[in-house]
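Sharing a structure, written as C-alpha cells. Questions coming.
Every protein chain except one is present and positioned as in the full complex.
Labels for the chains are A, B and C, by order of writing; each one numbers its residues from 1.
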Amino acid sequence: MKIKISPAEGKLGILIPGLGAVATTLIAGVEAVKKGISQPIGSLTQMGHIRLGKRTENRNPKINEFVPLAQLNDIVFGGWDVYEDNVYQAASNAKVLESSLLDAVKPALEAIVPMKAAFDQNYAKNLRGTHVKTGTRYELAQQVMEDIQNFKEQNGLDRVVLVWCGSTEIYYEASAIHQSLAAFEQALKDDDKLIAPSMIYAYAALKLGVPFSNGAPNLTVDIPALIELSKLTKTPIAGKDFKTGQTLMKTVLAPGLAARSLGVHGWFSTNILGNRDGLVLDDPDNFKTKEVSKLGVLEDIFKPEDNQELYGNIYHKIRINYYPPHGDNKESWDNIDIFGWLGYKMQIKINFLCRDSILAAPIALDLALFSDMAKRAGMSGIQEWLSFYLKSPQTAEGLHPENDIFKQLIKLENTLRYLMGEDLITHLGLDYYDDMFAQEA
Amino acid sequence: MKIKISPAEGKLGILIPGLGAVATTLIAGVEAVKKGISQPIGSLTQMGHIRLGKRTENRNPKINEFVPLAQLNDIVFGGWDVYEDNVYQAASNAKVLESSLLDAVKPALEAIVPMKAAFDQNYAKNLRGTHVKTGTRYELAQQVMEDIQNFKEQNGLDRVVLVWCGSTEIYYEASAIHQSLAAFEQALKDDDKLIAPSMIYAYAALKLGVPFSNGAPNLTVDIPALIELSKLTKTPIAGKDFKTGQTLMKTVLAPGLAARSLGVHGWFSTNILGNRDGLVLDDPDNFKTKEVSKLGVLEDIFKPEDNQELYGNIYHKIRINYYPPHGDNKESWDNIDIFGWLGYKMQIKINFLCRDSILAAPIALDLALFSDMAKRAGMSGIQEWLSFYLKSPQTAEGLHPENDIFKQLIKLENTLRYLMGEDLITHLGLDYYDDMFAQEA
Amino acid sequence: MKIKISPAEGKLGILIPGLGAVATTLIAGVEAVKKGISQPIGSLTQMGHIRLGKRTENRNPKINEFVPLAQLNDIVFGGWDVYEDNVYQAASNAKVLESSLLDAVKPALEAIVPMKAAFDQNYAKNLRGTHVKTGTRYELAQQVMEDIQNFKEQNGLDRVVLVWCGSTEIYYEASAIHQSLAAFEQALKDDDKLIAPSMIYAYAALKLGVPFSNGAPNLTVDIPALIELSKLTKTPIAGKDFKTGQTLMKTVLAPGLAARSLGVHGWFSTNILGNRDGLVLDDPDNFKTKEVSKLGVLEDIFKPEDNQELYGNIYHKIRINYYPPHGDNKESWDNIDIFGWLGYKMQIKINFLCRDSILAAPIALDLALFSDMAKRAGMSGIQEWLSFYLKSPQTAEGLHPENDIFKQLIKLENTLRYLMGEDLITHLGLDYYDDMFAQEA
Partner (left out) sequence: MKIKISPAEGKLGILIPGLGAVATTLIAGVEAVKKGISQPIGSLTQMGHIRLGKRTENRNPKINEFVPLAQLNDIVFGGWDVYEDNVYQAASNAKVLESSLLDAVKPALEAIVPMKAAFDQNYAKNLRGTHVKTGTRYELAQQVMEDIQNFKEQNGLDRVVLVWCGSTEIYYEASAIHQSLAAFEQALKDDDKLIAPSMIYAYAALKLGVPFSNGAPNLTVDIPALIELSKLTKTPIAGKDFKTGQTLMKTVLAPGLAARSLGVHGWFSTNILGNRDGLVLDDPDNFKTKEVSKLGVLEDIFKPEDNQELYGNIYHKIRINYYPPHGDNKESWDNIDIFGWLGYKMQIKINFLCRDSILAAPIALDLALFSDMAKRAGMSGIQEWLSFYLKSPQTAEGLHPENDIFKQLIKLENTLRYLMGEDLITHLGLDYYDDMFAQEA
C-alpha cells in the first residue's frame, strides 16, 4: 500500500525568518549547486541513499530519486531580518563562505533583500534590530501573512514553506495563552508580550497552510495552540533546534555507550564560538533556552529511570563561550567519564573543530523539502519522523522524544519506505541463513 | 509465533583458550559479581534492557529476564594457556584489576589451572610458550576433545561453550585445505602447518557440538570447512575479533557521519598500549591480521561504491604502538578529516583513554551466554545477529558484513524479539499520531 | 663573595592555615618520605640539581647539598582549620592519596589536630566553618601569635615558618587601611571587616619575625602595611598563589611562543575539578580573585605594549567549572590560536590531566624551606626569587612581575649561586670556542 503524494510541480518558495549565517550559507550554497560549482554535502535529500528490500537485492536509490521532492532548480528564497543587508552583504559579514564562492553567485544573492522583521528586543537583548515592522502582535501577524502571499504571487510560486533560522530567543515556558488557539488569538489581539516573535511567524504560516520548521530551541510551534492550528489547516510542523556540532556528536556517541551498557559518571561539554549566535548566547536568558534544549538529550538516550546503576547519577554540564577568534568555526571539547566491567573508569575526549552554519544549512534545506513533501502527502501536525534533524524533537503529548540519532534515522527511512509502499526494514535478516533453525528441519 | 528454546538448566562450562588479560578479567569479574562485591557493567546480557511493544506500553524488561540465559551462578570456568600460571597468578601479572579485588576472590581463581595449550610458535613469534601439548595436529585435536569431555564430567556440567581469548595469530588466508571438512580433516592427519592452532580448538569444539566464538581476528572458524562442520553438528559459531576500543568508537561514529551524508577525506587512528597483546602486535605479521580486521569497518559502513563523492577517496591509516608505560590502559587517538556543505572541511579528534580487557571481558561473557542459548534454540552455523560484538563479523557467503553498531544492535534485539514471539520494532511510529494523514480523514 | 647564612640547626616548624587537600598531601607525603616509602617528586629542594661553573666542569650538585636547608627529618607540622578533623581524617576526606599510603603514616597524621581558625565567612561563602576562634580581629591576631609561640615551645622548635594553604578568599583590593602599618594596626583594633582573615595570620607571623608565604591569590601580604612590617622585623615574605596546573603550563608555553615571535589571537582555557577548591571557586566573588591572578600571566609574558602586531589583540578567557566526577583530579583544556609567517593561522590544544594537590604540595614545601633559609641569610621583605612558584608574583613597587617560568628559574638559581659565592650563569659560552673571533687572531 502506497500513500498518495501530489507531485512536486511548479516552484517552491522557502521563506526564512532570520537571514544570518545559516540562512545565507544555505542560499549561497543552493545557488552554487544550481550552477554546478559545488555540492550539497551533508544533505540527506540530495546526497543520501536508501536501502530497499533485502541486502542481496542491492537496491540503494538516492533518496531524491525515490520520493517526490522539489528540485533545487525550482526553489526560490526569501526572508525577513532585523538588519537590511541583502543576502550577499549578510553572507559576507557572516564570514562562513570564502569570498570567491560568494562572488560566483553574487547577482542571485544581491537580489534577495530581507523584508522587515517582526521583532521584540526583549527576546534577544544582544541584538539591535533596525529593520523592523511596527504594530501590535496581531497587526504584525497580518503583515507577515501579507508578506507570504505577496512573495508567492510575485514569484509565481506553487507552494511555500517557512524555516526559522533566527537567533535563539530568551527562555520562556508555555503559559495559559499558549494552551488553545482561541486563547492565543485573543492574546495576539491584546498584544500580549508572552507571544514571542517566532510565534508570530509560525501563526501566520500555519494560518495559510504553510509548513513551518523551527531551527532554534525556542518553543515557537511546540505549544498546544499552534499544534491545534496545524491540525486545523492540515499543515506539517517540525521542531525544535537544528542538531549540529556538539549535540550531533552527543546523540551519536551516547547511543553507542548505551548500546554496550557502559556506565557514565559525568559529561562535560564546552563550546567556543565567535559568530552572532555566540554573541546572543552570551546573554544568560538566551543561553538558558539553549541549555535546556541541549541538556535533555542524554536523559532521553540513557533512560536513567530504567538504568539506575549505569546512568542514575550523571553529572552533565554544558558551557558555551563567546570567543571571537574562532568566528563561525564553532569548536567543542567534551570530556566523558565512563565506567565498564566491575566499575573500572575510562575517559573519552572529543574535540570537534566544526563549522556551525556548514552543518546547519543542509538541515534547513532538508526540513524545507521534506515538510513540503509531507504537505503534499496530506500529513499534518507534528512530524516526529523529522526529529533526526532536531536537538529537542517535538512529539505527541505524553510521548518521550527519541534523541538517539540512529533510531531517528530508521524512523525517517521507514517512514519514506512506508509512504512509497516498500517493506519496512527490521534488520532481522534470519532469512539469509536458510537452515538456521535445527528444529525447523 | 515463538521459537522453542530448551531451558538453561544445570551448569554451563565456559572454556577459554588463552587465559591472559581478557580471560582472567572475565573470570575474576564473574566471581566478584557472584559474591555481590561488583557489577557486570558493559554486559548487555546482565545490565541491558530491551523495549517491547509500543513506546507507550513502557515494557522494558532486562534482557536476562526476557530470554532464557544461563545464570552467572551456574557458570564454571576453565581453559588452556601456554604458561602454567593459575588464573590468580595470571590476573596478577596482567595488572588489569587491583590486587584488593583479586584477593577477595583468590581461592576461586587459584583453583583454575590451565590445561596445556595446543600451540605453534610460528603463529605468535613474540610468545615463548612452555606449557604446551605435543603431537600432530590430529593428535592435538583429539587431546582438546578429551580435555573438553573431562572438564564436563569432572565438573558435572550440563553444557559447554568455547570462547577464544588467545593472542592474535599471524596473518593467513584460507587455502585449499580450508575449503571442505574432508580436506581439513585430511590436513589434520597430515599435520599440515596451514592449520592454525585456533582452528584445532574450533574443530574439537564443533565436533562435539560445542558452540565456538572467536575473540581474535584470525580466520579460525571463518572457513568453509568449519562452517560445514557447524551445520553438521548443529552448532552455533560466531566471530571474529572482540569489538573494543578504537574500532568500537569507529563503528559508533562512522554511522553518525554517514547518517548525515557528511564526507570523509581521511581517518588516522593511532593506538598506544603496553600489554601482552601490544607485544604480540609489535610483530608485523601479527599486526597485519589485526590491521585487516580493523580496516574493513569503514569501507562497509561508508559504502564508497554507492557514495563516490562522499567516501570514494578516504585515506585510512591505522597504527598500533607498543608503549609499556600504559600497560593494559590502551589509549587511542583518532583524527578524522570530514567535509560538509559545499565541501567545507572540519575535523574531529577523539582521544579514548580506555582499558582493553575491561571492555573485552563482558563481550566474552555475552558471546558465551548467547551462543549457549542459540544452541538450545536449535540455531546452527553463523550467528550474524552476534556481530554486534565483533570487529570483523562472519556472514553468509556473498553477504556484506554489517559493521554499523546500531544496525547490529537492532538485528540482535529483533532476533531476541523474534525468538520470544514479540513484534519486531521498526521505529515507524506513525500510529502515535492518529489523524496524521489528511487524506485518510 | 659569599653571603653568611646561619646553619639549619634544630627543628623547623611549618605552620599551615588551612589543613585541606594541599596541606594534608604535603604532610602525609613528608611523613612517607621520612619513612623511606615514597619520594618527594616535584620538589626542587629535594630532587633538583644545580649546575655550577662551566659545562665542562660537570658540577651538578643537588640543591639541598649546595645550600643549607632544613632536613625533612627536622620538620614538625601544625596548623589551623575551620573543621576539627585531624590530618588523617582530612586527608582521607580529600581523596588525593590512596588509603594504603595514609594508613602507613596514620599515627603521625592523627597526632596533628588543627587549632581553631581565624575565619570570616564573608570571605568564603561556600564554606561552613565550625571550628573557629572568636573575638575582634585584634584579638584573633593575638590568639594566632599565642598559637605560634605555644607550638614552638611545646615542640622544642628552633624556627617556624607559615605557609597559607587555605581557600581563595573573595576578591578585594587594597584600601586605605592597607597602606601603612599604623593604619593597619588601627583597623585591627577597630575590627575592620576590610582586613581579610589571611591578613590576620600574616600579621601575626611577621610580628614575630616568622616568614610567611601565600599559596592563594588573595592579596594577604601583598599590601604596603605588611611589607613595611616585614622590613621592620627583617622577615621574608612570598606570594601569591601556588603555580600549578593550567597556569604552570601557560607560563611554560607562552615564553616558547614569545621566544619565536609567534603571534597569538586567542587563548581559551577551561578547567574541570571537583574538590573543595572547586566548590569555593563556584562562587563568582571567589572566582574573580582567581581569575585576576590567572589572567595576568599572559600580559606580562607577551608584553603587548612592545609587540603590538603579535600580541596587541589577544582574546584570553578562563573558565573554572565545578565538576564532582573528577574530585581532586583537576583537568584543563586549552585552545590556543596562534599565527606565524605572513599571518598564517595554527592551533595548539593542550589537555592536562593533572592532580592539583600533588602539584601544589612540593611547592608549599619548597617555599617553607627556602623562606626559612632566606631568614637565616638575613634576607627580608619580598623574595622575588621565589616567584618561580607563584602565579601572581609579588614584586617591588613599580616593577613588572616576571611570569616566564624560565626567567624565574634562572633568577632562583642565580640567587642561590650568588648566596654561595659561585659565578652567575649567563649561557654566553663563547669561551668553549677558543678561536671564535677571527679579528682577535
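Methods note: a residue touches a chain if its C-beta (ideal position, glycine included) is under 8 Å from a C-beta of that chain, and two chains touch if they have at least 3 such contacts.
Every value quoted in this text rests on a predicted model; they were computed, and no experiment measured them.
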Sole residue of C:Ile177, C:Leu386 or C:Ile405 that reaches the chain not shown, by the stated touch rule
C:Ile405
Which residue of C:Leu15, C:Ala90, C:Val161 or C:Ile358 touches the chain not shown here
C:Ile358
Pick out the residues on chain C that sit against the missing chain.
3-4, 25, 29, 32-33, 38-44, 46-49, 55-56, 60, 97, 101, 231, 234, 248-249, 252-253, 255-256, 259-263, 303, 306-307, 309-310, 339-344, 346-355, 357-359, 361-362, 377-382, 384-385, 388, 395-396, 398-400, 402, 405-407, 409-411, 414-415, 418, 424-430, 432-433, 435-440
Spell out the interface residues on chain B facing the chain that's missing from view.
265-266, 268, 270, 272, 315, 317, 319, 321, 323-326, 331, 333, 335, 337, 349, 351
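Just so it is clear, only the chains that are shown with their structure count from here on.
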Quick check on chain A against chain C: do more than half of the interface residue numbers occur in both copies, making it same, or fewer, making it different?
same
Averaged over CA atoms, how far is the centre of chain A from the centre of chain C? Could you give it in whole Å?
51
In angstrom, rounded to a whole number, how far apart do the mean CA points of chain A and chain B lie?
38
For chain A, residues contacting two or more additional chains
349, 351
